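Remarks on the structure that follows.
Apart from one protein chain that is not included, each protein chain of the complex appears where it belongs.
Every chain is named by a letter (A and B) in the order it is written, and numbering of its residues begins at 1.
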Amino acid sequence: MKPELLEGSEAIARAMISAGCRFFAGYPMTPFTEVLEGMAEHLPEVGGTCVNAESELEAIGMAWGAAAGGVRAATGSVGQGLSLMQESIAELCFARVPLVVLNMARGQGDYFQATRGGGHGDYRTVVLAPADLSEAVELVQLAFDIADRWRNPVMFMGDYYLAHVVEAVDTGPLPFPPLPAKDWALDGSTSGTGKARIVSPIMPTKRDASRFIEYGEYLEGIGDRMAELAAGVEPRFEQGGCEDADYVVVAYGTPGRIVRYVAEKMRRDGAKVGFFRPISLYPFPAEALVAATRSAQTIGVYELNAGQMIDDVRLSVGDRRIEFIGGISFDDSGFGIAPELTPARVEARIGAAMAPAIAENAA
Amino acid sequence: MSGIVDTSAAPTRPARLVDDFAPPLILPGAHKLCAGCGEPAAIRSVVEMIDELGLTNRAVGVFGIGCYTSFSPGMDVEVLQALHGRAPSLATGLKRVQPQSIVFTIQGDGDMVNEGLQEAIHTAARGENVTCIMLNNGVFGETGGHMTATTVLGQRTKNSLEGRDPKKHGYPIRMAEMLAPLDGVAYVARGATNNAGNIFQLRKMLRSAFNAQAAGLGFSFVEILTMCPTGWFIQTGEAPDYLEDKLQGFHKLGVIKDTAGEPAA
Partner (left out) sequence: MTRLSRGTLVIDVERCKGCELCIDACKPGVLAMTNERRNDMGYLYPELTPGCTACHACALICPDFVFQVWRYDEPVAAGDALR
């Protein structure tokens, strides 16, 4: 496919369809709404189904049912709407149902929700956070692949900027290694055969199975499965200028793109600054972050919230000088347009943060 | 001669088997439901009617959360386990992507009318081509017998010990009557499992409901009043009468809507 000038939400919708998504359900909420519009328009064109759910609970419920039917399915919302979906996200993980869940977030305050989860129990979801639209249309396709490969929900972390930016992108299908057939999925055909399938977060086997797994045992097995997920999914990141940096700025998503731009500019102007951008928020690229910050005196975490990803930075690098240089920034719409998020202001913030170190070095 | 018939083994005289121990699609073995529970008879009738209509190898049951949940591994029918209240949405998603399948839900009154009322109404209103089956015993059975939205006035439960009082606890909901007027709804009926006559009527209702789904007529709903002596705090033998005296007066039996066939009784 040739690159086309597309608005973010439209591009993401097309990329999902390129990935083979054939079921979507959603509830309108800014800035997720246009993704729902795109899916409502384009899914029928490929024989898929888009349902305008009457609530976020129903949206994720329908997507769960469709995914259990063996079809690539997705839903999405904004952080506030995802709050309603937390129980289902947790249980989708326990039920081993693959699902892609989009968060077109308002700002960056949903990091904890995405990576720690607001649901119950020892579940994890893989979380992918693109910085721009060309990355987004790749990562959303990767999300479906990871979801199917691991039979686990995968979250895609977007935002208002991503939804509305216009970029030239290729939304054509990307190649992935072959996946096993979905021999666990439901369509009624194994009923009455003595081997009827069951998709359940509670009891995954039938009573006459060669080995019936009771609920307690099943719950206990979740820890091992989550450890396999954490070890098996490749952490993703981008970095630049870290090898000899005095100061490394860690940022993700749209702010990560601005920080990358600013750090590269400051580097050209002579500052020994680097940037590290986690792309998978879970599994967090801890090892790579440690390697990237080896030379830095200070690690600055820039995120548009009150400090969430900084916890993962601390957990990764341990006893280092880490400072929070972000902050909550909203215009009056509340949709996540951040007055602070301009290159000039970001550069000022990083510059101010680096000033003591520069003074120290000069002294 | 004591007059007791030897029932230890099959008859040696020529005879035809009318009913085997485990009906088709029920896997043999103990389940976890109480003595005198009305739910096994209901679920058994559901799967027997599916089998009778020749729909077995298209059938998927979407289970809510309640006592009946523990029954799902004991059926040779595909099962999609949902969360409390959520079965209609899961059923919708599954049916939309596997339209040839026969999708039914099994939900209690607490599951459907309390937790999942919204989903049930929307699934019915949209006319999703699924069959929702509600096992209504007027209590949350699995938690030990607590008030639900269908508990009738005067009915005593663990959290309405003095009996349901409209001033304190509000009024109950008649689920079948509430869904029937919606345009997308093709078939609504309410049956019971407290005696054989009602079970025979129930089986007709279930056949009509599944036929409505197979014909693509829209949403079908069968509410089944079931005994819960544990949740009603009575002896098992008293439960069939309790059902008739207490529940049936408010939740009346009969076919309430049938767009395919005879007008409502």
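Simple rule for what comes next: a residue touches a chain if its C-beta (ideal position, glycine included) is under 8 Å from a C-beta of that chain, and two chains touch if they have at least 3 such contacts.
All of these numbers come straight from a predicted model, not from anything done at the bench.
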item	value
Shown chains that the omitted chain touches within the full complex	B
Of B:L25, B:V46, B:M147 or B:I199, the residue in touch with the unshown chain	B:I199
Identified contact with the non-displayed chain, of B:L25, B:A41 or B:A149	B:A41
Residues in chain B touching the chain absent from view	1, 3-23, 26, 28, 30-31, 33-41, 44-45, 193, 195-196, 199-200, 227, 229, 236-237, 239-240
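Heads up, the rule we're going with is that only the chains that are shown with their structure count from here on.
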item	value
Whole-Å separation of chain centres (CA-atom averages), chain A against chain B	41
List of chain A residues in touch with chain B within their complex	22-23, 25, 49, 51, 53-55, 57-58, 60-71, 73, 87-88, 91, 95, 186-194, 196-203, 205-208, 212
Residue ranges of chain B touching chain A (in the complex, touch as defined)	24-25, 27, 29, 51, 56-60, 62, 69, 72-83, 86, 88-98, 100-103, 118-119, 122
